[in-house]
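A protein chain is absent from this complex, but the other protein chains hold their places.
Chain naming follows the written order as A and B, and within any one chain the residues start at number 1.
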Amino acid sequence: MLTLVIFLPLAVALALPGVPRRAVPWTWLGVSVVELALVAAMWAAHGTGGGTSFETDARWIPSVRAGYHVGVDGLSLPLLALTAVLFATCAVYSLRNTHRVRAFAMLFLFLETVCLGLFAALDLLLFFVFFDLSIVGMYFVILLWGHEDRARSALKFFLYTFLGSLVLLLGFIGLYLGADPHTFDMVELTRTPPFAGSPGLAGLTLLAVGAGLAIKTPVVPFHTWLPPAHTDAPAAGSAVLAGVMLKMGTYGLVRIAMPLLPDAWRRYALVMLVVGLVSVLYGAFVALAQDNVKRLVAYTSVNHMGYIVLALGAAGYAAGDTDARRLAVTGAVTQMVSHGLVTGALFLLCGVLHDRAGSYDIGRFGGVARRAPVFAGLVAVAAFASLGLPGLSGFIAEFQIFAGTIGTGTAATAVTGALAVAGILVTAALFLRVLHLVVLGQPGELTPRVTDVRRPELAALVPLLALSLLIGVAPRVLLDTIEPLSAAVVALVGR
Amino acid sequence: MNENPADLAPELCVLIAAVLGLVNGLFLPRTRQWRVAVICAAGLVAGLAVAGVAATRPDLMAFDAFEIDPVTHVTRIVVFGSTLLVVILAAGQVRDHPRESEHYTLILLSALGTVALGATSDLLVLVAAYLLASIPAYALAGFGKDAPGTEAALKYYLMGALLGVVMLGGVTLLFGVGRGTAYPMLREGFADASPAVVAVGVVALLAGPLFKAGAVPGHFWVPDVTEGAPPAVAAFVTTVPKIGAFAALYRFGAETSPGGWAVLVAVIAAVTMTLGNLAAFGQDNVRRLLAYSTVSQAGYLLVPVAMAGRTDLAEPAVLYYLAAYAVTNVGAFAVVLAAGRDDLAGYTGLLRRSPLLGLSLVVCLLGLVGTPPTAVFVGKVLMFGAALDGGHAWLAVVAAVNTVASVFYYLRWIIPLFGRRTGRPAPRPARGASTVAVVAAVLSVLLGVGSGIALTAS
C-alpha cells in the first residue's frame, strides 16, 4: 500500500507522454487527489497509536545492509499528508498553465514520489536517494519554469544543497560504519545507536549529518541559497520547495540525528538552541528589510524553521522536564506542517501577484484590496497565519515550541526560548508592513494590473488556509497523531 | 601448478574472435567487412557468457600468474561488456573503411591486454599486458590518419613509452628487492627491504598503470587523445584500459601492501580528481570536457584503491565503481557520437529533437555526478565508505567537494539540452550510437537500482 502510494505518481509520470495534451492537467490533478485519498486512508488506518504502520522491508543492497525499508508513523503521516495536499494544490493551481505542461506535470509527479518516499524511508541510503533526487527535480523546475535570473539561482541551489547532501552522505556512511554490525537500516540503528563508546566520532558524525540537514532546512548561516531560489522559481515550485522540501531537513533531524545519535545530540543541544535562536531572529530581521515580497517570505521561512531547530535543541536537554520536551517536539512537528500549509499559500499568492503585474516589489503596489478583494482577504489570512495568530495553525505550533522550550526549565532553554519569543513581534511587524504596502492604503503604480484570484487559484488557496484554520481551532486531530512519536523521540534522546 | 587452458576460456573466446576477424578481413570485400564486426561481437558475447559461468566457480590461480578471483571476473565482464558497446559504436563509424576489420581486431586485442592487466599477479606479466593493452590503442588513436588524430596518437605513444620505460625500471628495482616478480614474494620482500628503495620502485611501477588509468601524472594524453582520436576510439581508450589499470593497481596494493601505499595513492587520488575537475570547468568542447571528467573519475576510483587492504569495502567499491563508470562513460560518448557535435552549443534543444537521446545524456551526466539511483551513486557511496572506514576521512571530504564542483560543468552541458534550437536543423542522430546511448543509460540506472544483485554476485 505504502509502496503504491509512493510510486503511483512516478508511474503516472512515465505514462504521461501517452496522454493527450488536453488531458494532462486533469490526469495530474486526478492522481494527486487519489494520492491524497490514499494518504488519508493510511492516516485513518494508523490512527493515533504509536509504532510504525504499513512497514515494508525488502532487500536492496544486502552486502551493505541497505534495504528498501519504508513505513509510516506519527512523524511521517502528517508530512506525507502535507506533501499530498501541497502537490494536489499545485496541480489545481497549475490548471491554467500553458508552458510545457506535460513536462511540468511529469516533473511534479516525479517530485511527489521523491518527497513521499523520503518521508516514508526507514533506511538511510533510501532516504538519501530521495533527498538527492529532490534537489535534481527542483533544479529543473527552477531552471525551466523560473523567471529572471533563473539559471544562476538554480545553479546556486543545486550546488549548495548538493554540497549539503554529500556532507549528509558522509554522515550517513559514518553512521553505517559506526554501527555494529554495519547497517543503513534506521530501525536497527535506533535500537542500538552507533558509536556507543566513542563520543568524538559520534560528534563528528553529528556534525556531518547536522550540517547536511542544516543546509537543507536552512538555518543561518547556510540559508543564502534560499532567497534567490524562491525568487526565481515558479509559484508552484516555490510552494513545494518551501512547503515540503525544507521539511526534509528538520524531518531528518527528528528521524535520524536525534534517535541515532542521542549522546551527541544531548552534548551539543546548546549549539542547536543557539543556531535555532539565531535563525529565528536573523531570519525575521532580514525579512523585515526586504522589498521583494518573495524574498521576504523566503526569509520568514528561515525564521519559522529556526523555531523548529530551537525546539529540537531543547528536547536534547535530558535534565529538563520530560513533558515539556515532548511539548517542544510536538510543537516542532506541528510547525513543519503549519509552515508547509501557510508558506505554500503565501508563495502561491506571490505567484498570483507576479502573474498579474510581473513584479514582486512591494513598493510598487498598494490598495490592492479595492481591485482584488478576495485576493486581499486571502493575503491577510495567510499573513496572520504566518505571524502566528491563534485560531490558525502557526500559533498552535509556536505556542508549543515556546512553552516546551522555556518549560524544559534549564537556564539555557529558558533564556533562548524567551529571546526567541521576540521573533513573533518582528514577524508581526513585517507582515503588517506587507499588508500596509501592498493590500491597504492608496493604489500604487502596478495596482491597476492586479485582478482578483481566478477559480483554480482560489481552489488551490482555500484548502490550504482552511486546513491551517482546522489545525488552529481543533489541533487534536494532528497532535494526537504526533504525540506518541514525540514521546518516543524524547525517550530515545534521553537514553 | 595449474596449467589448464580452460581456465582462460573467456580470453580465448575473444582471442579466437580477433584472429578469425583478422583472417576473415583479409578475404572479404570492403563492403562486406561488417561481418568482422559480427564475429568480434559474437566473440565478446561468448567471452561474457563464459566469464559469467566462470564467476560461479571457486577462485583459483592459472599459470602461476593469472588469478581467477572476483576482481578478474568483474574485470572480464566489464571489459568485454564495454568493449561490446564500443564495437557497436565503432561499427557505425568505420563502416566501409579500408581497414575496418583491423579496427575491430585492434580493439579486441587491446581489451585482452586489459583483462590480463587486471588479472595478473606477476610483475612481468603485468608489463606484457601493459604493452598488449597499449600498442593497439596507439594505432587506434591514429586510425583516422588526420592531423589531430596523428598528433593524438603520437602524444599517446610518447607518454606511454616514457611511462612504460619508467615502469620497467620499477619492475627491475622491485625484482631486486623482492627477489621475485610474483606478488606473494614481493610482499615478503617488502617487509625487510629499505623503505626508500621500495618507495622508488613502487612509484616507478605505478607510472604504467597510472598512464593507462589516465591519472596524474599519466593523464596528459587524455584530453588530446579524446579530442583528436575518432570518437569511438576515444570512448574506448577512456573506458576500457582504465578498468584493467585500476584492477591491477588494486590487486598490487591489496596483495603486496607496500609501506605508505594508502597515503601515496590517496595523494594521487586527491590531486587527480581536483585537477580533472578544475580543468573541466571552462571547456566548451564536450569531448575535452568528458576527457577531464574521466580524469576526475579516475581520481575517485583511486580512493578505494588507496584503501586496498584497509577495509572490506575497498574491493566492492573499486569493482562496482569500475562497472558503473564504464557503462556511464560509454553512454556519454555514445551520445557524442550520435549527435555528431563537439561544441556545447551544438546540443541546444537536443531534448526536443530526440527526447530519448537527450534523456540518456541527462541520465549519464547526472550519473557521472553521482546522482541516485544511477550506478555511479552506489559506487560513490562505497567509495566514501571505503575512505571513511580506511581512516582517510579527509580524502572523503576532498572527494565530496570535488563532486560538488563537478556538478558545475556537467550542468553546463545539460542546460542547453532544454533550450530552443535556433538556426539550421541539425542532422538526425545516428541510429546505432543512439541505441547504445539509451542502452547504457538504462543499464546505468538498472545497475544502480539493482545494485544489490550486482554486488552480491561479485
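The criterion applied here is as follows: a contact is a pair of C-beta atoms (placed from the backbone, for glycine too) under 8 Å apart; a residue touches a chain by one contact, two chains touch by 3 or more.
Methods note: contacts and distances are computed from a predicted model.
Student: Name the chain not shown, per its UniProt record: "Iron chelate uptake ABC transporter family permease subunit", "Cytochrome bc1 complex cytochrome c subunit", "NADH-quinone oxidoreductase subunit L" or "MucB/RseB N-terminal domain-containing protein"?
Tutor: Choosing among "Iron chelate uptake ABC transporter family permease subunit", "Cytochrome bc1 complex cytochrome c subunit", "NADH-quinone oxidoreductase subunit L" or "MucB/RseB N-terminal domain-containing protein", the correct UniProt name is "NADH-quinone oxidoreductase subunit L".
Student: Any idea which chains on screen the missing one touches?
Tutor: Result: the unshown chain touches A, B.
Student: Touching the left-out chain: which of A:M1, A:L425 or A:A466?
Tutor: Hidden-chain contact among the options goes to A:L425.
Student: Which one touches the absent chain: B:L60, B:L124 or B:L158?
Tutor: For the chain that is not drawn, the touching residue is B:L158.
Student: I'm checking contacts with the chain that's been left out. Which of B:M61, B:M185 or B:A199 qualifies?
Tutor: B:A199
Student: Which one, B:V36, B:V74, B:V125 or B:L275, makes contact with the chain that was left out?
Tutor: B:L275
Student: By the contact definition given up top, give the residues of chain A that touch the hidden chain.
Tutor: Considering the whole complex, chain A reaches the absent chain at 156, 159-160, 220-221, 223-225, 282, 285-290, 321, 323-324, 326-327, 330, 367, 369-370, 384, 388-391, 395-396, 399-400, 402-409, 414, 417-418, 421-422, 424-426, 428-429, 432-433, 435-436, 439-442, 475-476, 479-480, 483.
Student: Write the list of chain B residues that the hidden chain touches.
Tutor: 147, 150-151, 154-155, 158-159, 162-163, 166, 195-196, 198-200, 202-204, 206-207, 216-218, 220-221, 223, 258-260, 262-264, 267-268, 274-275, 277-282, 405, 408
To be clear about the criterion, only the chains that are shown with their structure count from here on.
Student: Given the complex with chain A, which residues does chain B contribute to the contact?
Tutor: Counting only chain B, the residues touching chain A are 313, 316, 366, 371-373, 377-378, 380-382, 384-385, 388-389, 393, 396-397, 400-401, 403-404, 407-408, 411, 415, 418, 451-452, 455-456.
Student: Please give the residue numbers of chain A that touch chain B in the complex, ascending.
Tutor: For this pair, the touching residues of chain A are 59-64, 66, 125, 128-129, 132-133, 136, 140, 143-144, 151, 155, 158-159, 162-163, 166-167, 169-170, 173-174, 176-177, 204.
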